[in-house]
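Of the protein chains in this complex, one is absent; all others appear in place.
Showing subunit A:
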Amino acid sequence: MYDNMTTYMLSDSPESGSGSNHQIGGGNSSSNAPSLIGSPRSTPVFGNNGHALKTNGGLMMNGSSSGAKEMGGHQMWNNVGHPQQQQMQSPVAQPPLPPPHHHRNNVIVDDREENQSLRSDHSNSMAGGLSSSNRAHSRSSRHQHQHSNRPLASTQSGKSTSSGHHRSHRSARAGQHRDHPISSSPMQTSAVLGDRSNNQHQEVIEVQILPQDDGWGDNATALTGNTSVASGSMDDVSRLGGGDGGRGGGGDGGPNDPAWSSNAMGQFQSQGGHLGWNFKCQRYLGSITAAVLAVLAVMTPVAMVLLPRMQIVPLRSEQLRCPAECEGLLITLTVKLVLLVLGSWAVFWRPTRATMPRIFFLRTLVLLLVFVTTFAYCLFYGVRVVEQQDQLDYKAIVTFALSLVDALLFVHYAAVLLLEIRQMPPRYYLHVIRSPDGISRGYPIGAISIQRAAVWLLDKYYTEFPIYNPFLERLPPRRSRSKLAHSSSFKFYDLDAQNNHGSLNPGNARGVLSTTSSSTTARRNNSSHNERFYEEHEYERRLKKRRARLVTSAEEAFTHIRRLQAEPGPAVPMDPYEAAQAIFPSMARPLQKYLRITRQQPRHTVESILQHLAICLSHDLSARAFVEKFLAASPVMQNDKEKCPIQTWSLVCDVLLSRGIEDGTVFQLRQGDVSLLCRISNLPHFNITEEIIEPKSNKFVLRLSSETSV
């Protein structure tokens, strides 16, 4: 890497930019950009005036372009530490000098190259886009460094000769460089030789100490904890956490109600295996908060009533007398409390369905109401009890507690409405498309927030969508197609795409390959649609054949088994699992072939098949019922592998997630390969008009075609 060069530049930190800054080597000491080395072009040093500069570095381009004909080196020098400075100076670029002058300078200074242990990395920055000046700078351009802002040493120590040539070039052009302050990078020094006023033959010997980077050619483009491309690392896992902390808990009296507290999910834990304490915390924090609040709210009236009785609030005994109405009120209080608790339990006590990234607005609102109500009542209670102890009357206290319970009941009612009822009547139409295989569904949905809509949709997804089989993306190719395949497709390596992720995702790789290869084949081969059609046709045929074989063999196998009491002759009694094991081998082969053609083998292990068979036998199911598990590929929940306790999906949306869904909202749920794109549109307003048909006009006459009215 060019960065590694240690270049020695004698010059000091910058003074005014006299023209003849002889900049050699360089490169920002500060930046240590991992570099992709531009291809060094090995054109000869001299006499290459016509070679156009190809500039790659943007900043360097700006800076160096100012120099017009002047030596790239000058700009480079400025570029080294201060690209901006460079750019500012570009307007004051010096006019280009006539070529002979350059040549002359070149010749003159050639001799000096041995004297200086200067390296040149001017070229890179020089490369500035000026074609006019490029002739002289052509050499420099070759070694231009694309990705770093600093000029790089174009040569290593071994190539001193060429660098010497470079130096000579630069020194030649040094003369034209006026008003060019030398950058003030601490690592660079420049010494100006000769008379400053005379721009022609000034030379500035610049020495710069570049940090050695011994990772020559070994640069990693990303720093991760990975040891291999296909693995994850603990760094990634430690990125968990953050998020909004637990928002309010469940509904009014509901401890465990939908506690959709905030979430902090990394993308790679699709099965929740790596979820740390952060997630658990946030998952339960919401519901625990709600539970605590609810319990407090319920206990408050009880406490209000009991405190005087227990003499915590000192009241005289006559105040504590409780006549009939007071007792009636106490009973009402109890009944209402019981109803409140029962109602809350019925509606809100349930395990949290989802952990959501943003605040669950409605639930928070409800909890806030509860809190405010309880707090206000407590406050008033405290004030009254403390201030007016003498005038207090137990009946008043009971009435007060009763009014609190009433208020809580109404808040509970509001909570039920807000959280449950509001989203029930359908207002929007939600259309879902699953990405890799294009399955789509539509559902009516009510007015809820985007994140809750996502949760609702996932419920539907797991119970209605067919199983996604990634191996079925490409149909199993026929053997005869292999020849075609070789001729019509070519290998496609896409380095950039795979380096984007920290780890190589085989699904993504396949996605890239398949899309690119299919598009290329489509372009290259006009009859690719034909191929696809015949391929699919063939596949369907083979599938049907194997399915037929499977069903027949299963039915045959099932006839061998009879229930114990039905079997007259000598028989060995077996329990269902053994019976399953007994008849399984006869249908193992067709089953295996069928699973293979539908690419389902990873989903079904022998053990699970035997278990399933045992259950079918013990419940007297028919052979077709047993086989159904393998034939029907839906819904997603049927896949045993999907039945894990936590599933992680990431939600992508332009709009804030706690806003409600509107017409035109689009959001996407992703998990690994699978992505669900959802679109919302309004359900139309229906205009129902009444059409009256008079019963008198509801009479009929027989009209035969053989009659004509004249």
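The rule is simple: a contact is a pair of C-beta atoms (placed from the backbone, for glycine too) under 8 Å apart; a residue touches a chain by one contact, two chains touch by 3 or more; residues count from 1.
We adopt the following convention: contacts and distances are computed from a predicted model.
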item	value
Protein name (UniProt record) of the chain left out of view, among "Vacuolar protein sorting-associated protein 55 homolog", "MIF4G domain-containing protein", "WD repeat domain 73" or "PDZ domain-containing protein"	"PDZ domain-containing protein"
Chain not shown: contacting residue from A:Asp390, A:Asp620 or A:Glu707	A:Glu707
Residue ranges of subunit A at the interface with the undisplayed chain	702, 704, 706-710
